[in-house]
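Complex shown without one protein chain; remaining protein chains in place.
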Amino acid sequence: MQVIDLIDQKGRATVAESNVPAIELIGVNKSFGPVHANKDINLVVGKGSIHGIIGENGAGKSTLMSILYGFYNADSGTIKIDGKATTIPDSKSAISQGIGMVHQHFMLVDPFTVLENVILGAEGGALLKDGVANARRELQRLADEYDMTIDPDAAVGELPVGLQQRVEILKALYRGADILILDEPTGVLTPSEADHLFRILRVLRDQGKTVLLITHKLREIMDVTDTVSVMRRGEMVASRKTAETSMEELAELMVGRSVLLEVDKPEVEVGKPLLKVEGLNVRDDRGVLRVKDVSFEVRAGEVLGIAGVSGNGQSELLAALSGITRAESGTMELSGEKLDLAGVHNAAEMRHKGMSHVPEDRHRMGLVNQFSEYENSILGYHREPKYSKGMFLDRDAIRKEAKERIEKYDIRPPTTEMTAAKFSGGNQQKIVLAREIECDPDVLLIGQPTRGVDIGAIEYIHNRIMDMRAQGKAVLLVSVELDEIRSLSDRIIVMFDGNVVGERGPEATEQDLGLLMAGVNQEAAE
Amino acid sequence: MSKGQLPRWVDFGLLPALNLIAAFIVSGLVVVIIGEDPFEAVKWLVWGALGYGEGIGYTLYYATNFIFTGLAVAVAFHAGLFNIGGEGQAYVGGLGIALACLALDRFIPWWVTFPFAIAGGALFGAAWAFIPAYLQAKRGSHIVITTIMFNFIASALMVYLLSNILIPQGTMSPSSRNFEAGGQLPLLRNVFTSFDFGQSPVNLAFFLALAVCVVVWLLIWHTKLGYEIRSFGKNPDAAAYAGISPVRITIITMLISGALAGLMGINVVMGEQTRLLLDFAGGAGFVGIAVALMGRGHPIGIILAAMLFGLLYQGGAELAFEIPTISRDMIVVIQALVILFAGALEHMFRPAVVAFFDRFSSDTAEA
Partner (left out) sequence: MLDTIILVLDSTFRLSTPLLFACLAGLFSERSGIVDIGLEGKILGSAFAAAAAAYVFQSPWIGLLAGIFVSVLLALIHGYASITQRGNQVVSGVAINFLAAGLTVLLGQAWFSQGGRTPALDSASRFNNIELPFADALADFPVFGPIYANLISGHNILVYASFAAVPLVWWIVFRTRFGLRLRAVGENPSAADTAGLSVTLLRYRATIICGILCGFSGAYLSVAQGAGFIKDMSAGKGFIALAALIFAKWKPVNAMFTCLLFGFLDALAIRLQGQEIPGIGEVPVQVFQALPYVLTVVLLAGFIGRAIPPKASGIPYVKERT
């Protein structure tokens, strides 16, 4: 079976090469303010092939595709469609050049029917009546041709996500798309829905369409693509024929061979469990189950790392543990006290019980950007007696302590009065870290501790985490940076699609972890 | 200074000033369209408001109203809530004040009635804000719409009460009876006899307004509750992260906001009119929106903005008297333009100013 597949894919790749490429990007650049999201991107995609683009979150994949779909305009570079240089100033132009896109967050109007969604922007006349009958026929034809049955009169908002995605694909095909871009299409799908999607993509390819598949899941790349490109930190680092590469190689390319940061990790005696989570299930606000029956424990003097590509339930896990959101079910034992996480809790209560939390996204949660440094230094602890005089805040005490922390954590510039927004990423993170460490918690939840942080601060932050460990605290570390997880953790669990798919020691190889992060447990398979 | 950012004084000084100037320029054009000289108009306006003791007295009297309603809107703004119901809350608050005065004025001196009247106004104003607050916090109904509805319901309720319940027997005009001395706030013209306030109704409520400014300043910037209100308003996600309950903050903030609006009646009901009468709020609740926007939510800014609007209200009356073609409604137009430019078009000049400063800073960097 596998052999036949290989030959088929190989053959197809050769055919593709002989033609003019469907898409060619030369030296494409795009910046958002100081963030260089795409650096000198070159890309060639053969006609009638499925091309995968793989990379971690924030690697710049979505930005690149948005440029191709006219949602953003590139700062510089050339785009060629079917060999001809062109510009794509807006989505309308992309559509007219035969490009269709299935966004990660569906661009559907929920109360509309399938048919209405499909014809929006391509109604075929000022009156709906004129176009609708045609559209219904055309939709039926497309559905038959590509094996995508759907009720044209169902309200889209009431369809399961798999069918909603089908509507998005039909929408693109209805507009006559020859190139179809799918941005993380399986993120919201069940495995069987994903399989069905891949069948559809193969049919599309066989009909001569070009498919661009953006994903961070290696398995999908291997399963369905003909060629693959890897992006890392805004750059295109490699292009391969899928048949000539392996998951291991792609995992390495994707994560990058950056030097392991040296972290002093002394022997620490591991004590009793301070945090014990059992049977945790969490739904997001759309009702999707994001954390599935997760159980683990973290002992005193131990760092438990949770690895995984972001979006696999880690954020929801942190939110539920820290009391921000309510879990569907599950219990947590915090320093010996048992809590029902399906009950009503709030973050203040959890702090009170000795758990502090460095959130994944400091701008969205960890800081109030418009507040000054010292005001941010008490966020979540503002009701502590040491910060108050009756109903008032004791600003002198707060400032005094903030100053001490600025000194201790070397926060720059050393001022308590500047608003948080004006500090650099690393210093912002230090403000949060100082707040959550200096309160002397038993358990520290810490998410993406070094995201958007300058190199200098990374080492400092890592050392503080190691200090916590040495002091006999329990640390739960969530990070998408494998290096970080490996160098800091005593044990590593990997989350994929809401499940814990495996546990490893810190000596686990990048490859092994990379495969786990893609949902492949080799150990279990053996 | 990195690109795209502006120094503080530009953000809090220059941009609001530009917005205000734009509003005044358009107002001037309106005067030109009417066929009058805008500079002449400004002269009468300023003279009418500040040129003599009685004018100053009236200016302060109007400003007092606007401080209360401006603070009400501003406090809600700090929690990210748009309380457009200040008018109704002030109106109903007046009822609380009137009830306190009607109950006590015959038995005790005004300074004993005063705290009860304050409590009555605050309580009734807060109560009127409670239902919209509860519906927003618990049931997700939009507070802008519900507070608008409550303005109209307040109006109907008060008309009914005034013309059927509170109206003294044998009179026709829908108002309560006049309060006796125990329900009257001293007028400043009787307190500070050395300054000639003329017949202006400015009264002790002015000092209450200033005191309330201090209280609000302390509340918002110095208490734990104020900290929570600001956190919730600036970043609801961070507030949730900090364990601050959105329901609690929404309701408490709206109660405070309603109470502040309710206090406005102290100035009019207990100070000027010494009775409760129809529609005494007279749009001050809405002026509060302009005052809060212009004052950028800070009590000092609100005092300044309230003074400006007090000046416009009093000066506008004088202007209408001197130049009859410019009726008092000119103030409403100016008010509208201030709300438009300082509020809805707040960022209109920002790109140009940013471009100017970027160019300026890159020039100096090169040099």
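General remarks:
Chains: A and B, in written order; residue numbering restarts at 1 for each.
As a convention for this text, a residue touches a chain if its C-beta (ideal position, glycine included) is under 8 Å from a C-beta of that chain, and two chains touch if they have at least 3 such contacts.
Just so you know, these numbers come straight off a predicted model, no measurement behind them.
Touch, as defined at the top, links the missing chain to these shown chains in the whole complex: A, B. Interface note for the absent chain: among A:Gly83, A:Gly121 or A:Gly336, the touching residue is A:Gly121. Considering A:Ser49, A:Ser66 or A:Thr416, the position touching the chain not shown turns out to be A:Ser66 (whole complex). In the complete complex, the hidden chain is touched by one of A:Asp75, A:Asp110, A:Asp206 or A:Glu244, namely A:Asp110.
Interface with the hidden chain, as seen from subunit B, comprises residues 30, 33-35, 82, 84, 131, 135, 139, 141-142, 144-146, 148-150, 152-153, 156-157, 159-160, 164, 286, 289, 293, 324-327, 329-337, 339-340, 343-348. In the full complex, subunit A touches the omitted chain through residues 32, 62-63, 66, 69, 71-72, 90-96, 101, 103-104, 107-112, 116-117, 119-123, 125-129, 131, 171.
Here, only the chains that are shown with their structure count from here on.
Considering their complex, residues 3-4, 218, 222-225, 227-228, 230-231, 234-235, 237-238, 240-245 of subunit B touch subunit A. Interface residues of subunit A, counted against subunit B in their complex, comprise 33, 322-324, 346-351, 357, 359, 364-371, 375, 378-380, 382-383, 388, 391-393, 395.
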